[in-house]
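Since the structure comes first, as structure tokens, the remarks are kept for the end.
The complex is shown incomplete by one protein chain, all other protein chains being positioned as in the whole.
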């Protein structure tokens, strides 16, 4: 694998999911593969789960890991021909090339500003590293996608071993803050590639990017959408049309035990209890959120493994 | 060992101290024990000595170490049934369970606020991790205790090889800032379990928690307390009664060469020179503070070793 910027970079998805499940059984089996190889993890935004699971994955493969929390301290320039006499101190050209001298794989997290849609969608940090790095680049959540999460989600669904094609519903939930679309986008993309019946439900005004949704059926009526669901994936996102705005915090959209019924409950975490979903769901046996978090390690590990095999 | 929240979690203290001294002679002897095991270190407050000595200890045992400086960035919820629509973004239930997916041992540092005694004594961070984590938890200094320091202190005293039962005095010292009770508490608890004659001295108003002090004799007259002492352990703490207040910065309580006489001098560091203790004491041969700091490694290592042996 030459890069993992979005889920389309996975060549054979069903096979990759199976391999990840195999890895989970013997996580240290390929520890020789990463010997003398280094993963540099660059966080332009804070991280907990992604940081720890990706670091764990790399070390399971015997890699060295260098974590760099650059926050806003590293003021990169992205424009060609810029006269850098203001706030930016280093051009992405040098930054990416230099990092490629010290690492065999570079993983990058850079969140959207949620103010200027066009700028966010240009993914200048992620694509800047892709363009100029001379080693494989991994997306650890960018403006528009979180493909490591989506792969962990797919692994978690596979592990549920449904005998029939399960009905999967992505349901928007209220949240006091404006959140990115990345997790929802990647999950929507992923479900379209899997053997599932997939639906989305959210209030009017919360339509996701139509290029992601394509012909997935969208319900504005949550109850109708959730009927006979096998899996309910809950996630908040801010408006895409009125970009980055919180239009609605109607707690009628919170997922309850009654609504979820016997369906499995998924969420990428962190989750605000009794706002996004009530305690009774999270604390029930139908919640697989901890298993999902665990699978983050094996999602990262299968991606790193495929990269190491081609180095 | 299933957890190390306070010194009472050590089953056989004399034996454990002896084993730590053995470890110090051959720190890398058990490097196979921690193979493919990971320690996650969570710092809700800054750390230098504890960070480096515990990381060193884990690596001496062959463990992988993941350090997370969460500071105030990780706003955890601790209340059952909370509606998380305000500042908190993740419940300790998920936080602890998720971390347990990525680490085999979790070590946590969380200082007291020194404003609300009841809240500090509820130890919500430490006990939250204890309750929900599915792996062993280590206290790297909480509101009420610093058991790794106390174990290092006990190791240091053992290494002094007194032939008779030594007289140990914990002496309060002035300090411009309000400091926690954790180090003093754990030292007081530890001394009550060792073969020493133990006394405490401090100005009126600086009485420690009576549940810690029990029937240890307390002097308000420092000179009287220090008479014929073999070991003087100096430490500042803020008032416990008038919780978190600095009542007194009387520099007559500073430890001097004259007062300490031929006794060994101990302090957990960092120490404010010529405020807590004068240069002449710290720079004398009777100061064992550097050796004490070194023993932090072996205190952490014996605790980790006992945990790894039961994993």
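Residue numbering begins at 1 within each chain, and the chains themselves are lettered A and B in the order written.
The rule we apply is simple: contacts are C-beta pairs under 8 Å (C-beta built on N, C-alpha and C of every residue); 3 or more make two chains touch, one makes a residue touch a chain.
Predicted model, so just to flag it, every value in this text is computed and none were measured.
A.B. asks: Which is it among B:16, B:38, B:53 or B:222 that touches the chain not included here?
C.D. replies: Of these options, the touching residue for the absent chain is B:53.
A.B. asks: Kindly state which of the options A:19, A:64, A:207 or A:279 is in contact with the chain not pictured.
C.D. replies: Missing-chain contact among the listed residues: A:64.
A.B. asks: Could you please point out the chain A residues that touch the chain left off the display?
C.D. replies: Contacting residues on chain A, toward the hidden partner: 36, 38, 40, 64, 66, 68, 70, 73-74, 77, 81-86, 88-91, 93-95, 97-99, 101-103.
A.B. asks: Considering the entire assembly, which residues of chain B contact the chain that has been omitted?
C.D. replies: Spelled out for chain B, the touching residues are 27-28, 46, 48-49, 51-53, 55-56, 59-60, 176, 269-275, 279, 282-283, 289-290, 293-294, 297.
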